[in-house]
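Please read the structure below before turning to the comments.
What you see is the complex with one protein chain gone and the rest in place.
Chain naming follows the written order as A and B, and within any one chain the residues start at number 1.
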């Protein structure tokens, strides 16, 4: 494919704005740009074709099955996008007078009510831009909370070894020391190991439940109690909320703060990597530590307030508003009946796929899974040399996106499958057939699997070369 | 019958699948969830049809006022967005894909990011840009974390930065224990004498915004020289629209260029999602946070793109990562790329120049009205501050009644902004209304 710069011809131009209707004013020499600005000079018809060509080489949920574990790639409803594009939302300046933005502020307060009920939390901030940003915000609140109580020794955050990489990275950004706790043979938190590491230096625990191997930790209330008894706080990583929404609430499990991945659980588009939206909910006792611009409904309408011990702001303005509009649309459409229905079917689909694959692909943490399950290709690799990467690359030949690879780190040669509730039984059956065929190929013709994919626009790429000699921009000659 | 809520499974399929699993009900799937924790029914509204939801959301949107005449910027700018931009960015293949982990089926996304990185390098004059971060303010927080190290843990931040960016930097620094000190302002610009005394050997970097919060052009070159004499890194936050026309961050001597990409084709969106961009010199490449796409080849020698330099990132480096950032604003970055492509160098520079010329026209007209004077002297781009002879809020309320979003009320006056969207007629009407109110 040509780069847009390679389609460029000097002198091509698209007229978009009228001629200047006020007098010219010269820009002082001292501030004038010296270098030429190389941007594409391409006609509108060719721009349209360029991006259509790029779109053809982008696999989205819209194109086919996308069981990327931990990412909840469910269908993105189109009504959501239409609502977000309403001029009354999209064309609002963030610093308009309060009486001209009441509808927008109600999007915040209404979402807070709905998501607060779903998570069992009392208050929510919508400022964090993504899940990892929500983690960061919550940990700042942990820090501020302990400091407000003059409890300055609490500098350790406990994280299970199966956690998402963002957990330790977020904790580290807030200056916390990370204590890893091992998982037990069921893939859950080892209670004895947890008890051994808690103490007066425990700031809190970061946990996702169901965890990254797709198991709901049945000891959850005991786990959160151990932390609370030690004086720490419990943080719920909401990446895996999808299978339990409407069934069980983090707030009832003993968590004090939760983040949500709106773009996962609440159906907003992933956009090729973002924008996400990572609101956090907290219990009442943490309200005063929330970020600035906390919207509160009063008799005069909704107003922004500043919590008395606020941690400050983690970004400009109030969050990914248009993403939230989409989520609100989704929640209202599903309602109290549709939310648990989605969860149930996400779990049903995952178990159905697991059931039809676990005789071939080892599932190290068995039993009933939640929204996802993790398979290990370790034995297949020992037998045939075919790795998790090879299996994933073979799946690409079938117009399906592969599962998440090599995560969580506690499972060797891991493939993490999350079908989501919006996939039909036919799609699951088709995927099962493909996965089983690849298993057979691994034993009968491993060279075919090693060489996959054969029919994609490009074949496997040289990642080593890319990282050794980074070329990350086009060079104009 | 199902509920018709995006779940394709019919009741009989559900029963069939449960039977395969040896289960009798959906509830059996939740054996691990303690019974006493289970929710019987959520206290949220019952399901609604698409039409009902549409009505509700439209009602909410209609409660807001969309101003036809906008003279307010302060971090969110009203520029023209060509039709092609929205059409292309709305393509479902782009919308519904995720981070391009599988290069073989994601060349479209990867190439679009590579093109975006190149365009950001062009705007800033830098060697390397990332795939974007959340917004301009968080980009500043990330840039601060980029420059500090074991030996130098202090960053000087201009007090003429957007106040929300300063706030965000301080919040990030509260977490990381980085010392932040504000460089005082004099006449709306950085006090360079004060900067000289603040530049000590602990200073890892200095962050300046150009044009600054008041729209004024800082003496960015001279400041950069001072910063480099002190062996500190120079971070410049730039407006991408202004950057098309004025000196690039690199030409000012910056080591790191950051900014808010919203002016590049993104609607004002009540504050988000926006687009943080970050670019730097080759030397700093490996300390740049966020996703980065690189060019490489596939096994057959075809040109290909791939996520690269991943060993910097949280999923590999975990607690040792400098940043926890995981997503980027890919769809917003794509939008900005399409915008820059449709506008082209001439169109972008024209929009930038018109913003500049119109702001100067507006300033001239405004300051002819008694009681409206420029608060700060000096060159400005497309924003400026004036005094206001009546309480500022009173004036903006009156303007709102005429469908005009006036300048932003500051402690010492009003911060005005003009772009290519403001016609001469609009500006003349604004002046007429102001004269009426202030007489």
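Worth pointing out:
Following the convention adopted for this analysis, contacts are C-beta pairs under 8 Å (C-beta built on N, C-alpha and C of every residue); 3 or more make two chains touch, one makes a residue touch a chain.
One rule holds in what follows: contacts and distances are computed from a predicted model.
Missing from the rendering is one chain, named in UniProt as "Glycine cleavage system H protein" (options: "Purine hydroxylase beta subunit apoprotein", "Glycine cleavage system H protein", "ABC transporter ATP-binding protein" or "ATP synthase subunit b").
Shown chains touched by the undisplayed chain in the intact complex: A, B.
Of the candidate positions B:311, B:390 or B:432, contact with the unshown chain belongs to B:311.
Residue in contact with the omitted chain (choice from A:297, A:360 or A:467): A:467.
In the full complex, chain B touches the omitted chain through residues 286, 309-311, 316-317, 320. In the full complex, chain A contacts the hidden chain through residues 406, 463-464, 467-468.
To be clear about the criterion, only the chains that are shown with their structure count from here on.
Centre-to-centre, using mean CA coordinates, chain A is 20 Å away from chain B.
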